[in-house]
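Okay, so here's the structure we're looking at.
What follows is part of the complex, with its chains left where they were.
Read from first to last, the chains carry the letters A, B and C; within each, the first residue is number 1.
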């Protein structure tokens, strides 16, 4: 009987044993050893980076620095999240950086000159993103110009557009309090905790409901203990983060108090959840993966490939718009360099470090957030180290390579085992 | 020096207790590509000044990246800076940084560039518009020397996204525009060079010359752009015949002046500026409230900002030696090879 | 009986190369039509023209007697034509269930109804003698050749279509699986669908088909009732384009 059990093909077309904490853990360990790493390499790279910086500069581990990390990385992360959609198709958007600049400029101009309320201006900025995405997507999908060329042309044109919008090289201050608050203010501590509680509760609710539904259909469902464990882990880590962010981090607490979760954090979280849901649980998301994995197969399955492509570019540019708004908020101003210099490369880099493939079909929004965290930690840590210009470039490059190397070596094991 | 960036955070020199008392100065430089001065001169002089005063310091370069600029500011305050000295990339970011610092009780000094509406404690600078004015005056002087009738003047402006380039242009436009209007000079092509990129400057100028072969004077916004123009002129054997301006008194620019290919450059005695700024910063770090010699009006808030203002100096062939005498460039680097003879002619000891 | 799907005078070239010449073809409801022909005869090209993968140069496609213009696989799907292509066209980065429901996902509001898709996929697959698949949540990139083929077939028969075209469906299948698929083909026809089966295996063709259409070098050599011809005649049609009375009129040297 024992021998027979070992035979493959036994557990035909059904999942194996009922999952429990122990089984899940064992299965996870086995998966990892077998080469299926998921987010582990990126997280590993992140941990190594943090350890290195913390060892080199104790200030790295302070509450104020922890809070800085979020606001510093927010814009690039948001743009990277949008890029995931385009990269999933195997396309690229070189213009995402300057698209964020254009949208930020639209925001600043409407705020400053037209004096409209902030929500109208934000809507205008995002609408600009939508229009940009539609144009780019149509040129790629309908006219058939390679996305590299289309977005390179857009990269140039948008630089000009930003210059026009900000009047040839001056910069426009953003003074609207709501907008400035996005990247510069924090939630009051109680609200941070309230959001935290809501998140944990919703997560627990969704998990429970799902398990109950599957069980009622007779499909394999997660047991209560496993769900409790997951919810507990989330509650623990998120709780620690909220607690750390609610510490007083003013250098002069007498003068001014500085506590709470930065406002961008819930914004990123909500977008992360929404886009993850869209990619994993909606038909649109499924079709996006299909087109990226095998365009011809998707076409034969009756998926409107052109429409999917255009939508991806629209999402990408819209997220770039949101990134631009956050960048404008953080700088409290918009100038012709907004979204320029290294923003785009960092954003694509963030997505790729997280595990998104440039060939399409593989990637998650969470990857972009993790990769964005790697980029933010590098920038943040390098800022603490205080190197000179040339050394800083050299070290940043090496550190990026280190983080990606950890990731690559971890994945190489998977490839060696014959898994892709 | 080439190792300008190696060890900038002095951690060992001053005893911990006194350092804590004296505070720490954070300096953010703007970039290393538009001009060599930031990494080669400012950093060096500031370091020397801080070391002499026994104050801890942290000097970083934002590489023309606003986000990095803000991140560095955050990190400096995190690291315990009690005084912040910034060369802003644009007023918006500058203002955010100043306000954030203020809210943490950290006073700021605007170094070289005034942050409009920022409300920094002090402002130490050269007058950038004045730099442009000197360039404009220099070009017209050289054109007069060459006795050209109704010369066509081409503009090779700095990066379109660099606010300083806008200020320089204001300066030289102030001098030359009246001459265009009066018909003494003829306005030629006028283009900006993205990222101050010398290679692109070469192409842009070559095309200007193709379209308008009679260009008789080139207002190049700095020595690098000037050199790009000179290379194209050389190709057409026009070097020395068409005056070219510059800025920054780089070895390259000075050599071009010695060779007679460049008409002038603008020398900014960075050491004086750095010393003045360092003096203010050290005083602030020690908790004093220094007084400045002058003040400027912030056009946005109409408030007076206490200021130390330096005068830029125009350099022609006859006063190249001043730059060497100042120690801004050394005789060895300037008078290498063929230039030894020219140096002697120019009276450089 | 009127044909459900009919092709008239279809021409198709790839650049300078003419692959299909004036092809006539018909498939009747309730019947299995075998499409046979040598390698490179143009069978797959014909199927791709019907399926909207390739645009046709000239000729007509009629569905239920009315001319239709199929410009994309989407159009074909909407008419009720379901095709298993020879080059299977599965998305390697998706799992079995996701591939089977691709383009026609079941929804629950706006979210996908994974549970019901999983159930249905499992049922369909086990009906096709697939016994070695570890989990239907496996990525198709890790499947064996036969398993991939089974997934593609299962995908096509999952829908309520009117015409099912299978391009060499049993090429990679084992003995048991082949039998199952042939049985399935017969069952589909018996429920009134028009089934087109492309195969190089004469035993299979004679086992399940009602009619045989033989392509020869891009031309339709003959369309006959299976009961009217012998094994040898069909092989002759395939290899030389004619057999006695049947086949292309003008003598063709192969």
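Please note the rule applied: a contact is a pair of C-beta atoms (placed from the backbone, for glycine too) under 8 Å apart; a residue touches a chain by one contact, two chains touch by 3 or more.
All figures in this text were calculated on a predicted structure; none of them were measured in a lab.
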### Message
Only one copy per chain type is displayed here, so what's the full stoichiometry of the complex in this file, written with the chain labels?
### Response
A x2, B x1, C x2
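Everything below uses one rule, namely that only the chains that are shown with their structure count from here on.
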### Topology of the chain contact graph, where touching chains are joined (line, ring, star, complete, other)
line
### Summary
Closest to the centroid of all CA atoms, by its own CA mean, is chain A
### Query
Measuring between mean CA coordinates, which chain is farthest from chain B?
C
#### Entry: Mean-CA-position distance for chain B and chain A (Å)
39
### Message
Distance between chain B and chain C based on Cα centroids, please, to the nearest Å.
### Response
74
### Message
Can you compute the centre-to-centre distance for chain A and chain C, using the mean CA position of each chain? Integer Å is fine.
### Response
43
### Query
What parts of chain B, by residue number, touch at least two of the other chains?
none
### Message
Applying the document's contact rule, which stretches of chain C touch chain A when the two form their complex?
### Response
51, 53, 72-74, 77-78, 83, 85, 89-94, 98, 102-105, 107, 110-112, 114-116, 118-119, 122, 125-126, 130-137, 141-142
### Query
Along chain A, where are the residues that touch chain B in the complex?
57, 59, 62, 64-65, 68, 72, 75-76, 163, 168-174, 184, 250-252, 255-256, 258, 327, 330-338, 340-343, 379-380, 383-384, 386-393
### Touching residues on chain A, where the partner in the complex is chain C
8-9, 11-15, 213-214, 217, 219, 277, 281-283, 286-287, 289-290, 292-294, 296-304, 361-362, 419-420
